[in-house]
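Pasting a structure below so you can have a look.
Only a part of the assembly is drawn; its chains keep their places, and the rest are absent.
Chain naming follows the written order as A, B and C, and within any one chain the residues start at number 1.
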Amino acid sequence: MYTVSVRGHMMIAHSFRGELFGPAQRLHGATYVVDVEFSRPDLGDEGVVVDIGRASQAVTSVLHELDFKNLDEDPDFSGKNTTTEFLAKVVFDRVLLRIRSGEVGPGSEKLAGMKVTLHESHIASASYAAAIERS
Amino acid sequence: MYTVSVRGHMMIAHSFRGELFGPAQRLHGATYVVDVEFSRPDLGDEGVVVDIGRASQAVTSVLHELDFKNLDEDPDFSGKNTTTEFLAKVVFDRVLLRIRSGEVGPGSEKLAGMKVTLHESHIASASYAAAIERS
Amino acid sequence: MYTVSVRGHMMIAHSFRGELFGPAQRLHGATYVVDVEFSRPDLGDEGVVVDIGRASQAVTSVLHELDFKNLDEDPDFSGKNTTTEFLAKVVFDRVLLRIRSGEVGPGSEKLAGMKVTLHESHIASASYAAAIERS
């Protein structure tokens, strides 16, 4: 399996509900350094997994929707804790939508899987990985 | 699959037996920067893979048992080479015991797998990964 | 000159005032990975720049005051933009207060300088460095 990975980041505010979260129940924030890995069993004619330029643009566009925001006020996340693992899947789903809409260009229809990792500090990260089902 | 990862470290002395090891047959030491990844197919109500606070405490407690020690004198490792890959499994097994004893709290019974990586320098690391069987 | 460096982190929310800041005028947040470097021209009897345990506790205590907070609501920063460079000096000043109060223990009175670096992402950081004047 071939994989290519691109990195971006976003800086958001949020708070969590539940005693589990201790002081993170207060409004605070995070920088998420985000790695998106695209996997495919073989390479296309040009020798690439995917057009990395268009894939990067798709990732940037997804992160831009969340960047510099207070996620507590985003209706998409109403009633949800926007934990690192939760946000990994949000990024996964939104990049996948762009792949399916054709935004990522030729070859992206052959992608077999994706993994999104959010690094929240030098000691903690979370990820969501899944196969990409044929739509 | 969702994964969360926490990082700790330990600083130990040890020596290896076997010509294979060359100068590492002498008593020497290592800092191991340790990443423990916890995986689970879906998130609980709070939106988390596991209570990261309690998971971190479990990891810290396991590393504390080994930290600042000469592993050559630890009866648990008698007759064993405490290589990086061997120690990755030691950490895996000991964190798993804590999960099974309930120390890591609600949700941890749904963990599907774990991966432990020990970075021994900027150029070398080793890991042990396995599914968590229902006990 | 000898230097020892310890690392911690904090996760805060804040917003900035001024067109200069573009979208960062909105409430957002950041993880700051914080390195505090302590410098001294020679080593004490034990062969250390400073009691690293006590120095780490001082740093942790300073970061704890800011961690998991919305800095916009902290009266200490009223009317200020809590930029990365501004916060580097806040951490510097608060660690210095702890050094001067004796919290960092014997040897810390011989410290010649300190540098505080806040990494806000994989591509940006800011620092504040100064000599420590004899009080």
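The criterion applied here is as follows: a residue touches a chain if its C-beta (ideal position, glycine included) is under 8 Å from a C-beta of that chain, and two chains touch if they have at least 3 such contacts.
For clarity, every value in this text was computed on a predicted model and none was experimentally measured.
Student: In this structure file, how many copies does the full complex comprise, given 3 in place?
Tutor: Every protein chain is the same sequence, and there are 6 of them overall.
Methods note: only the chains that are shown with their structure count from here on.
Student: Could you tell me which chains are in contact with subunit A and with subunit C alike?
Tutor: none
Student: Report, in whole Å, the distance between the mean C-alpha point of subunit B and the mean C-alpha point of subunit C.
Tutor: That gives a centre separation of 31 Å.
Student: Two-or-more-chain contact residues of subunit B, please, as numbers and ranges.
Tutor: Expected reply: no residues.
Student: Where on subunit A does subunit B make contact in their complex?
Tutor: 16-18, 20-22, 80-86, 88-89, 122-130
Student: Spell out the residues on subunit A that touch subunit C in their complex, using ranges where they run on.
Tutor: 7, 9, 11-14, 23-24, 26-33, 67-70, 120-123
Student: In the complex formed with subunit A, which residues of subunit B make contact?
Tutor: 1-8, 43, 46-49, 51-53
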